[in-house]
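Certain chains of the assembly are absent from this excerpt, and the rest are unmoved.
The first chain written gets the first letter, and so on, giving A and B; residue counts start at 1 in each chain.
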Amino acid sequence: MYQLALFGAGRIGKVHASTVAKHPQCRLSAVVDVNAEAAQALATQYGARVARAEEVFADKTIDGILICSATNTHADLIEAGARAGKVIFCEKPIDLGLERIQTCLNVVAEHKAKLFVGFNRRFDRNFRQLKESLAAGEIGKPELLIITSRDPGPPPISYIQVSGGLYKDMMIHDLDMITWLMDEMPIAISAHGSCMVDPEIGQAGDVDTATVTLEFASGALGIITNSRRTSYGYDQRIEVHGDNGMLQAGNILENTVVKSNPDGVKGAKPVYFFLERYMDSYAKELEAFMSIFDGAEPEVDGSAGERSLRLAEAALESLRTGVKVRL
Amino acid sequence: MYQLALFGAGRIGKVHASTVAKHPQCRLSAVVDVNAEAAQALATQYGARVARAEEVFADKTIDGILICSATNTHADLIEAGARAGKVIFCEKPIDLGLERIQTCLNVVAEHKAKLFVGFNRRFDRNFRQLKESLAAGEIGKPELLIITSRDPGPPPISYIQVSGGLYKDMMIHDLDMITWLMDEMPIAISAHGSCMVDPEIGQAGDVDTATVTLEFASGALGIITNSRRTSYGYDQRIEVHGDNGMLQAGNILENTVVKSNPDGVKGAKPVYFFLERYMDSYAKELEAFMSIFDGAEPEVDGSAGERSLRLAEAALESLRTGVKVRL
């Protein structure tokens, strides 16, 4: 039974605490959070203790750490974890700056630490099935990829001010997804964006409606469309057109009930947001993380975090200049 | 170019006149109807002449007749057509009485006439695809068949009073469909029915909501459900469960537009009624009828008309007695 410590007792920290509780090979032994009350509540619920960060790193009985704290603490905690010999899970992003990511990954490499970055959507059973079918050549070689990714509503302006903006906090998931699906880095990227949802988002220097087009060396073209708001729940779909067919992964609906009446045929809308849609993927992600203890390499490592941020930076440059950025 | 005469210039007569106009091997040369005005209008539209029945049967240039007149004229016209050597298309039913059908079919046989009975749904491309998949063994042997057949609204009471009622005017299509799909006559039938749509229908001695269960010698069970009214258009579906899979044929929708909003995901409803749903099948039916002139046997002959009425009679007996009727 491996002992895990959790940094961050907020929304995503609670998700990971619950998946740890259901996993037969690990238990939560410590919770760290600047909010003492939140730390205590979560610790109590899962039979763990509240601890300070230094205690966690000094505690030889703790095998791994889950970093779910604020973004600006990620790189420091990863480095501390690497030095203390912990197996490390870190929510994306590693950092908002490419340089900081690079020095952090150097420390990880230096200590031969195992770092798993939380791109949880790779573990969604629908996207994973699509990836497997694609990798198995079921539709031949990919030619056009379209990722639709739209949140039900925008985050608070205060979040946007520190998150790095839509391209770094939201599209970064889709940039990881598209390179994972293609198993190849794009060679060029163009971006378009506008502010349609809330003028305050524009005043904060961000966009809320955005697209990018990516070119791959094979000639394949990829498109991502994002919106900070839908009226119909969380919209997360992927379509890949290949030379021998098309694969599409759709939304999970609230239920399967369909009503036919004079107005038409009406079914339920997609589930509300990422907790409902991806709860299952978090459990599968933890399983993948735990397999590191059995000797596996991290399925999603630090390079994934760096690569996606690099693409987000290039997209922002294209958005600013109106020119395609070559990578 | 074969010359055809049409008996009956009503709704279904017009449908056949229009399919004849588009068929390259035939033309409409005469229209017969007790309503002189209706006959004239249709004749004018398609460049035909108005005629009396005797003239049609005496006219050697007329190769075939299409009987779309009132049900109680069908058997007489079939016999006259058979005696005159015409190739005969007759809308179902041949007659409402089994004895009359039998004497009529004897006349047809005696004159070696070709009689095609208008069970048009067999020519619907969806049901035909289902039949072909079933016959090809794609789901193994059939075990459970469920036919859903519901009209958008009830006919006038005056029609019900002369039609023979739901089992003979409406379910007869589904009874033909189920025996065609199974390629086998049932060995027993049970029926249930009630009056849910309009009390006047009950007062006229009929039901408006009805089911039958059929047993086949193979052990397969078939179910038909009928209603005289939906609020969402014409509902015509078939499901066949076999030992190696299931086939389902669904409705044709008004359009493919789907709207997602806070209320859910809404698409169009099924097309309104049989003219919209089966227009295509009428054209294919005419093609099948015309192939008789090339030497083919009628794809749907008089025995189909007789068999379906026999099943409807048995269903009515079961409905009355509450006992399963063995055939």
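Just so we're on the same page, a residue touches a chain if its C-beta (ideal position, glycine included) is under 8 Å from a C-beta of that chain, and two chains touch if they have at least 3 such contacts.
Note that the structure is predicted; figures quoted are calculated from it, not measured.
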{"item": "Given 2 visible subunits, total identical subunits the whole complex contains", "value": "4"}
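The rule is simple: only the chains that are shown with their structure count from here on.
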{"item": "Separation of mean Cα positions, chain B and chain A [Å, integer]", "value": "58"}
{"item": "In the complex, chain A residues that touch chain B", "value": "230-232, 235, 253, 260-270"}
